[in-house]
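First the structure, in the form of structure tokens, and then the observations on it.
Omission of a single protein chain aside, the complex is shown with its protein chains in their original locations.
Per-chain residue numbering starts at 1, and chain names A and B are given in the order in which the chains are listed.
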Amino acid sequence: MTTMPSLAVEATAPARTSAPEHLVVSGATKRFGAVTVLDDLSISVAKGEFVSLLGPSGCGKTTLLRCVAGLLRLDRGRILVAGAEITRLPAHKRNIGVVFQNYALFPHLTVAENLGFGLRAQGVSRAEAAPRVAEALALVRMTEHADKPVTALSGGQQQRVAVARALAVRPSLLLLDEPFSALDRKLREVMQVELKHLLREVGITAIFVTHDQEEALVVSDRIAVMNAGRIEQLADPATLYGRPASLYVLDFVGQSTRLTGQVMESAEGEVTVDTPLGRVRAPGLFLSGSQVVVAVRPEAMMLDGVAAGMPPSAGINRLTTRIREVSFLGSRTLLHLEVPDSGTTVNRALIELPRLPEGASPGNPVTVAFRAADTMVFPAS
Amino acid sequence: MSVSAAAPPASSLSAARAALPQLPRRLDPLALLALPALLFMAVVFLMPLLLLLWASVRAEGGFSLAGYVRVLGDSYYIGVIGNSLRLGLVTAFGALLLGYPAAFALARARGYAQAILFALVFLPLTVSIIVKSFGWGIVLRRDGILNWLLINLGLIERPLRMLFTEESLYAGMINVFLPFMVLPIYSVVRMLDPRLSEAAATLGASPLFRFLRITLPLSLPGVVAGLSIVFSLAVAAYVTPSLLMGDRYMTMSMVMAKAFLNLRDWQLGSAMAAVLLALAVAVVVGAGLLQRRLARHGQ
Partner (left out) sequence: MERVGTTIAWFALIVVIAFLLLPIVVVIPVSFTEATVFRFPPQGFSLQWYEKVRNVEALLSSLWLSTQIAALSTVISLLLGTLCAIALVRGRVPGGTAIATFMTAPLMLPGLVLGIAMLQALREVGLRDAWWSLLLAHVVITMPFVMRTVLSSLSLFDFSMVDAARTLGCSYPLALWRVLVPNILPGFISGALFAFVASFDNYPVSIFLVDVRTKTLPIQLLNYLEISPDPTLAAVSTLLIGLTILVLIVCDRLVGVRRMAAI
């Protein structure tokens, strides 16, 4: 397994191999004054696929969403849905549904009136709209709340109404802007699964915007990790986690041990890196002397009770240090290990174990082992 | 109380406690701060009003509704009440017509421009009503600015008579009370969540539909506030109608002033005042109820 230089966008093909491209964005550029928020960005989503735009605030994910919805105009680039170009269409002619972060439910209307709003706006008579409103109510299990004012609903209920309202007009595409951020943690976890199931049933193509990597992992078929207006990597969750294209993606998705170091030897597709905790071997193509960052996922690390100080045997890296902190998280335990400070870069080492081992407490020495094959190397930016 | 003394037997302790003067449990000492203001207003504001109501039903012999009979029975005075009501309604709705879209533009403006525009709408409120009515007179005179403009633009040949007409009165009233319409509507529109209109757009609503079904209904609290304020002020107006129309358009306020200052007819004056008061209270209460109903739809 080789890692690719971080500048290339590693994209995996859409999940359904024979599905047509439903949404195509090409060359999207958007500037606000001197700031370029979207930088020549391209992405395609297949029909029925769930894609998340993942990134920190300011990376452009919400701007991209609003451009696709028609609430913002691109400076350059094109947007196509089901083959038709919609770049110049105003929002109310695009038939793209949006679930807003704060739901944007109409406070002066009841639940049923909110659901029927889109239909009425498109000229459907009250009589014709009624069965479709009932259908939408049933879909999200809100039938008994039909005549309540939306302000009387709980957060989770409001979210369901917001989703149903967007779906009631049978849009070609559904965009969701941080739909779970207003919910508390327990509810969030429940709703993520429920919503994914609902949208699958309906068979709609959905794009989520989120800054929460766990949420992205749960709901998406593919995730686009965004950075400063560009997509760093677009791939399915497993690939993103196991083969991140860059340090940025690595840091954004999941936790990891992270050590800066210098390449000492480089031969036959393998490098030896000198890190603050010792020498590490890993697959990689780097010149001797380059500055790199070595990374390992916490669950790929193992405890090595055997005496420290043995040279790394073929295929296994060993590092010795002390335990800094112990975090008990119920189903797993994380041991945070001491790493000598290297100045500006953030170094850390963690190992994840199913159970807290005997004698594991802060200050105790420990040796960890991990396979070279599980070790990732990235250029230090 | 000495700390070292042995604890006294329980019964005499409770007896001692019962003997102490008790402050009513609910009286917060901080609440006493409100007393001076409250007393002042009760004496100088409330009492005179009650006295006024009392005076309106008093006559030589004792209790009498003669004042009300005159005010509500005489067709002349009914006409006067009608004048005031008409004045109030025309001013309120005229101000609404102009003020509603203006409030939107004001709410949409940003930064420095908004501050300046806001000050320009606000500044006229601080200028004396006498100055404004006087200025309005200058505008409408035969040799005033409006006629001068119209003649020089070639739209008319001879100066129009605009002073002392009902139309000019309405224009003058709207001029004085327009800011009172713009400001409440502006405050409400400013708070409207733009995401609501965006959500409506994504559901397929055209701009007109969005305005009629989302923006307009949600701006109603401001409209109700503006209408009630302007109507209350206009229906009770005295200075502007006197200056611009004089006796040709008698309003309730002018009747009251004449009754007290010129005719010394206390009964008439008090009764008219009571009717005006009742009207004002009705508008305030009605607007309040309407606001509460609107608020129940949650803003």
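Brief remarks on what is shown
Everything that follows uses one rule, which is that a contact is a pair of C-beta atoms (placed from the backbone, for glycine too) under 8 Å apart; a residue touches a chain by one contact, two chains touch by 3 or more.
If you're wondering where the values come from, they're calculated on a predicted model, not measured in any experiment.
Every visible chain touched by the undisplayed chain in the complete complex is listed here: B.
Annotation: of B:92, B:173, B:236 or B:250, B:236 touches the absent chain (contact as defined above).
Among the residues B:79, B:207 or B:286, only B:207 touches the chain that is left out of the figure. Across B:41, B:263 or B:295, the single residue that touches the chain missing here is B:41.
Within the entire complex, the positions of chain B that touch the omitted partner chain are 26, 28-34, 36-38, 40-41, 44-49, 51-52, 55, 98-102, 104-106, 108, 114-115, 117-139, 141, 143-145, 148, 175, 178-179, 182-183, 187, 206-208, 211, 232, 235-236, 238-239, 243, 253, 256-257, 260-261, 266, 269-270, 273, 276-277, 280-281, 284.
Just so we're on the same page, only the chains that are shown with their structure count from here on.
Annotation: 56 Å between the Cα-based centres of chain A and chain B.
Interface of chain A with chain B (complex): residues 69-71, 90-98, 100, 102, 104, 106-109, 117-118, 120-122, 149-151, 165-166, 169. Interface residues of chain B facing chain A in the complex, by the touch rule stated above, are 193, 195-196, 198-207, 209-210, 213-214, 217-218, 296-299.
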